[in-house]
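Every protein chain but one is kept in place in this view of the complex.
Chain IDs A and B follow the sequence of writing; residue 1 opens each chain.
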Amino acid sequence: MEVTMTHYLVLAALLFLTGMTGFIVRRNAIVMLMCVELMLAATNIVFAVFARAHADGGGHVFILMNFAIAAAEAAIGLAILVEIYRRRRTVNVDDLKALME
Amino acid sequence: MSFITDHILTWVTFLPLLGSLLLWTVVRRDDHARVFALAVALADFVLSLHLWFRYDGPGGQDMFTEKVAWLFGGKINYHLACDGISLVLVMLTTFLGPLVILSAWKAVTERVRDYMAMLLFLQAAMLGTFFARDMLLFYVFWEAMLIPMYFIIGIWGGQRRIYAAVKFFIFTMVGSVFMLVAILWMYFQAGGMGLEQFLALDLERQAQLWLFGAFILAFAIKVPVFPLHTWLPDAHVEAPTAGSVILAGVLLKMGTYGMLRFAMPLFPAGVEAFAPLMSILAVIGIIYGALVALVQPDIKKLVAYSSVSHLGFVVLGLFSLTPLGVAGGIFQMLAHGLSTGALFLLVGVIYERRHTREISEFGGLAHRMPGYATVFMITMLASVGLPGLAGFVGEFMILLGTFGSTTLDHPRLLTALAATGVVLGAIYMLWMYQRMFFGKLTNEKNRDLRDLSVREYAVLLPLVVFMFWLGVRPGMVLDRVEASVERVLAPLAVPASPHADDYPQHALGGGTADAPVFVVHEGEAHR
Partner (left out) sequence: METHANETLLRWIVLAPLLGAAVIGLLNRRLPRRVAGLLACATVGLSFALSVVVFLRMLGLDPEHRRLTDILASWVAYGNLRIDIGFAMDQLSAVMALVVTGVGFLIHVYSLGYMAHDDGFRRFFAYLNLFIFSMMTLVLGENLVMLFVGWEGVGLCSYLLISFWFDGEANAVAGKKAFVVNRIGDFGFLLGMFLIGVTLLPHLAPGEGAFSFAVMQHHAPLLAPVATAIGLLLFLGATGKSAQIPLYIWLPDAMAGPTPVSALIHAATMVTAGVYMIARMNFLYVLTPTAMAVVAAVGAATAIFAGTIALAQNDIKKVLAYSTVSQLGYMMLACGVGAFAMGIFHVMTHAFFKALLFLASGSVIHAMSHEQDMRVMGGLRRKLPVTWWTFLVGTLAIAGVFPLAGFFSKDEILWKTWSSGNTVLWVIGFLAAGLTAFYMMRLVSLTFFGTNRASEEVRHHIHESPATMTVPLVILAVLSIVGGWVGIPAFMGGGAHFEHWLEPVFAGGHAAGTHGAAHAVHDTTMEWILAGASVAWGVLGLLLGWIVYTRRLAVAEAGRRFAGGLPYRILENKYYVDEAYDGAFIRPGYRLSRTVLWKGIDAGLIDGLLVNGSALAVAVVASVLRLFQNGMVRFYAWSITVGLTVFVLYLSFSG
């Protein structure tokens, strides 16, 4: 069976849905961060697929930028979570509503 | 010296800003901050004297112009200039600056550095507003004034300071955003932000009406014109003394200055359409402000409402569209700056001692504080427009100008109504004075009050001197603004001499250059 563009896109969609579902249903902030990474990975796949299909290097550039964003986001997100954990002794997002007001 | 005099307007405007930056960064101690701020303000005043003595703009033109490309390749410029109208208001600002700082010497004890820095920052923004000849630059300065004033009220204010500060901020912002939209619209029409480019636009009547509405809303809130005035009493009552003085002395004049400099010359059709409304609102403001001032139990609120009344005169003068009325309006701006500024300073003096502003808390103060009572009396008389003091000339010219206005519908009725403000002014001021100073000293708490200190005299006497000076020699101001007023009013094309054709020609030629000044033949009188 030939692996077509559709396969890649389906994979990306499944990966994205997994991340999205995880982000919505899980309460642990660390897991939620990991889910965000999954969603970012899914978009990276889509970028790569279309970059190849259109023979356009721009998609690759965006993948590289996404890496940078993902790294930064993970670093800052984890740092914040660690700080929150130190103060609140929890990383359950349902308990973290201080910014509501 | 020439590197100062070549860029004198930049120096005058940005010296206080520089001072405030240094206060935040270099100066550490509170007492140093006071002296430093005073020195900066005094230096700024000295610099501005250069303008006062050198200004001789032929035909009332701008002088000391500085123009440097700023954004979009010269479409938007850093453009400062000074004409007679800017000049007198700038002098008022730089003159009040050091006095205000001196008045806060002891009254402010917390965060002195920040306070002084805010005052200087505010001064820079006000000066920039008066000098700006580029609409974007004007708008930047205009909005920049809000920030320090917001903090001055919000941090060093009284009990309800947050409410007052927010109210002040939002009221002013609401007006300003419409003006910003109008400025942007005109920018795309004119292809630049220069005032002269805006003036050169030939706009349709409908467009003028909308634009005038947007501009006048911003300025009317600032003045404030009835019924947009309710932020003023709150802001005044809550602001610290120095804030009130600047607010009444200069900030309110931004509104009338803006009308005169921008709203009126830019949109003649708008003026024509709105002048009746504005003059009626002005007259309502005069009477309404006076009546409400009458019943205030709080001195500061009384003075605040009296400002509404006095500024009503200014607006009336401007919209009489006569040179006399407009010049009277400008003069009244100065006179009001002096007298109301002094009144707020005087209220501050007694507030520092007794921490109350309720009139009923006082009575018989003239026994304990004769010097204070005297200065208060002179200031009060200047405020009610006694001839010989500053208030009279402005009111006289405004009312005379309005009386002879050819553009308003019922100029004489309006003048008569406005003139009742003169009567009411005497009532509320004298009544307050009587309750505060006359009678027996009954309240025990007032028994040990000190009279004015040397520092307080130093703050108040310059104001008193200028109240007299302007009252007796108004020419020093009028001569400087006359040509500029004509120039600003030129786009409005108001007929110069009303009724000139109502009378037979021989009456016109009656007087010759060497006609007798005082002696008249009986025969001539009955010709």
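Here is the rule we go by: contacts are C-beta pairs under 8 Å (C-beta built on N, C-alpha and C of every residue); 3 or more make two chains touch, one makes a residue touch a chain.
Given the structure is predicted, the values throughout are model-derived calculations rather than measurements.
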Among B:22, B:49, B:273 or B:419, residue touching the chain not depicted: B:419
Selected from B:158, B:213 or B:439 as touching the chain missing from the view: B:439
Absent-chain contact - pick from B:207, B:273 or B:386: B:386
Which residue of B:147, B:430 or B:492 touches the chain not shown here: B:430
Touching residues on chain B - with respect to the absent chain: 167, 171, 227, 230, 233, 288, 291-292, 294-296, 323-324, 327, 364, 366, 381, 386-388, 392-393, 396-397, 399-400, 403-404, 412, 415-416, 419-420, 422-423, 426-427, 430-431, 434, 437-440, 472-475, 478-479, 482, 497-500, 503, 507-508, 510-522, 524-527
Missing-chain contacts mapped onto chain A: 20, 23-27, 32, 93-94, 96-100
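The definition used in the following text is that only the chains that are shown with their structure count from here on.
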Cα-centroid distance, chain A relative to chain B, in whole angstrom: 59
